[in-house]
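Before any comments, here is the structure.
A single protein chain has been omitted; all remaining protein chains appear in their positions.
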Amino acid sequence: MESTIIKSRNFNASFGTNHVVKNVNIDIPRNKVIAVMGPSGCGKTTYLRCINRLHELIPGATSSGEMTINDENIYQMHPIFVRLKIGMVFQRPNPFPNLSIYDNVIAGYKLNGIKVPKAERDRIVEYSLTRVALWNEVKDSLNKKGSFLSGGQQQRLCIARAVAMEPEVLLFDEPTSALDPISTSTVEELFHELKTNYTLIIVTHNMQQAARVSDKTAFFYLGELVEYDETKIMFTNPKDSRTQNYITGRFS
Amino acid sequence: METTSVENSGVTRSDLPLRVINSTPEAIAKGKSRVKRSFRQIRTETVFRHTLTILGGLMVVLVLGIMLTLVVKSVPSIKALGIKYLWSSTWDPVHDIYGAAPFLVGTLVTSFLALIISIPFSLAVAIFLGEYYPKGWLPNFLKNAVELIAAVPSVIYGFWAVAVLVPIVRSLETHVGAQPIGNGILASSLILAVMVIPYAASLGRSMIQLTPSSLKEAAYGLGATRWEVIRRVILPYTKSGLFAGILLSLGRALGETMAVTMVIGNTSRMPTSIFDLGNTMASVIANEFVEADKPVYVSALMELGLVLFLVTVVINMIGKKIIDRFTND
Partner (left out) sequence: MELRSVKYRIAKNYGFKALVMIFAFACVIPLLFILFFIVSKGITQINWHFLTRIPKPVGESGGGIANALVGSVLIVLMAVVIAIPIGILGGIYLSENKKGRLAYWSRLCTDVLQGVPSIVIGIVAYFWIVKPFGFSALSGSIALAIMMLPIVVRSTEETLKLLPSSLQEAGFALGMPFHRVIFKVIVPVGTSGILSGVMLAVARISGETAPLLFTALGNNYLSWNIFGTMHSLPKLIYDYSTSAYDEWKNLAWGASFVLLLWVLLLNLLTKLITRKWKVQL
């Protein structure tokens, strides 16, 4: 039975007077991959960053409306708790350059001051790296800094870092746009695996990627959520003409 | 002469091919003078370029000249006193005995004490302006105020220290049970600390602002508080840059003359506590250079100048190298 994990009701977000997310109503189902697509500047990344409250870190940024996780209002919790439940992977791989691979994976624990015994830490690192199919590649270089890893491997390291915190939701902000095609497909394979334990929300400007990896797709245009449906339906029989135009490449 | 189809139909002078225009007598004369002027300009240009090169080389000549002068004038002292000049502690010009140790100690103690006192303040300013409030009227006020600290002439700092700081230190000394003089190492370190704050602060601020926001966001995304981001991401990332800032402040402290001279007490005895009077290399030169009559006396002072020069240059160069490497990574 499908249940909803994240809900947005009449959600709006702005940068100062620039209203970039307009009245979004959406239900994100548990343990599914949701793609969020749309042309540049449509508000999809801003919306994503509102879910884990990174949006408000920018001076002058505001938001209003309701956003809940498991029916708890995200904007009434302290951001730390929000981010412990909702992890994020960014566009450019950003492992901490002064930390080793091992320390990068458990960086979340270190930063939050959560003390974990060594045996447990080792288990977490091995588990997280295995889930992102990186374990075999780095298990002998855990103490080295991650600078020798390729772009795709670094990005998987960042996913492992997010996964290590055992969140319920994973947000991805155009996670493969900085990667080469082979790394991209490795990362995309992960999405299918990860959804057994997590809910994934992936912002992408690559329509084919959205079609390949997601269960449901949301289409944003000029700040509004124009259409949201099963991916199959969105791409074969969209209900809104704007969605149709976007998919057929009339604008991008 | 070439003819074009246009030629016979109301043609104006500007429609004529250039070769036609340029072969009129006036044009030829103009062309000749233009060529002459061009040759003149080329000569001026060459002279100008050479002048620029010479002036560019002037900087090198100046620095080499300074170094050479210092070395040459120190030779008599090095010959007469040898290397143990640097660690003997008797300075008695009357009897022609010179030992620089008290001044080396005075310089090192005042500079490092000033550094230790000023670092928390410089760091706080750097973090405040670099991370918490990079824009706004309040941070602008602070930024200008800190820049102002660097702009005030050192002799004014010295004067104020004599008039205000020294009495305060004096009353502190009475409370602590030390000799209530006021002047001395402590007072100089205090005024030096104030003067040195802007250097580490402004460099630290630029370094902190260079932290890539993707790193900060990664940390926030993992649930860190702002302070945790500062402490665990920004500061480690800017470690070397902050160190370079401290070196800059140190270099400034080592070379500072006037304010320290007016407050430190000018004694040639080796200081044994921060409440003692003392002297720094710079202040002993300032005080005794004009009166130095014997050649070895003058040379001994020049040797101090040489040491000062070398130390400050090396520290500044190291700091610059660190910054260059940091900004090019």
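Going in written order, the chains are labelled A and B, and every chain counts its residues from 1.
Here is the rule we go by: a residue touches a chain if its C-beta (ideal position, glycine included) is under 8 Å from a C-beta of that chain, and two chains touch if they have at least 3 such contacts.
Since the model is a prediction, treat every value here as computed from it, not as a measurement.
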{"item": "Residue of B:186, B:308 or B:322 in touch with the missing chain, whole complex considered", "value": "B:308"}
{"item": "Subunit A, residues in touch with the chain not shown (by the definition above)", "value": "78, 80-81, 84, 112-114"}
{"item": "Positions on subunit B contacted by the hidden chain, ascending", "value": "41-42, 44-45, 48-49, 51-53, 55-60, 62-66, 69-70, 73, 120-121, 123-125, 127-129, 132, 142, 144-149, 151-160, 162-164, 194, 197, 201, 225-228, 230-231, 251, 254-258, 262, 282, 285-286, 289-290, 301-302, 305, 308-309, 312-313, 315-317, 320"}
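Note that in this section only the chains that are shown with their structure count from here on.
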{"item": "Cα-centroid distance, subunit A relative to subunit B, in whole angstrom", "value": "48"}
{"item": "In the complex with subunit B, residue positions of subunit A that touch it", "value": "52, 54, 57, 59, 79-81, 83-84, 87-88, 90, 92, 94-98, 107-108, 110-113, 158, 161-162, 165"}
{"item": "Of subunit B, residues touching subunit A in the complex", "value": "135, 212, 214-215, 217-225, 228, 232-233, 236-237"}
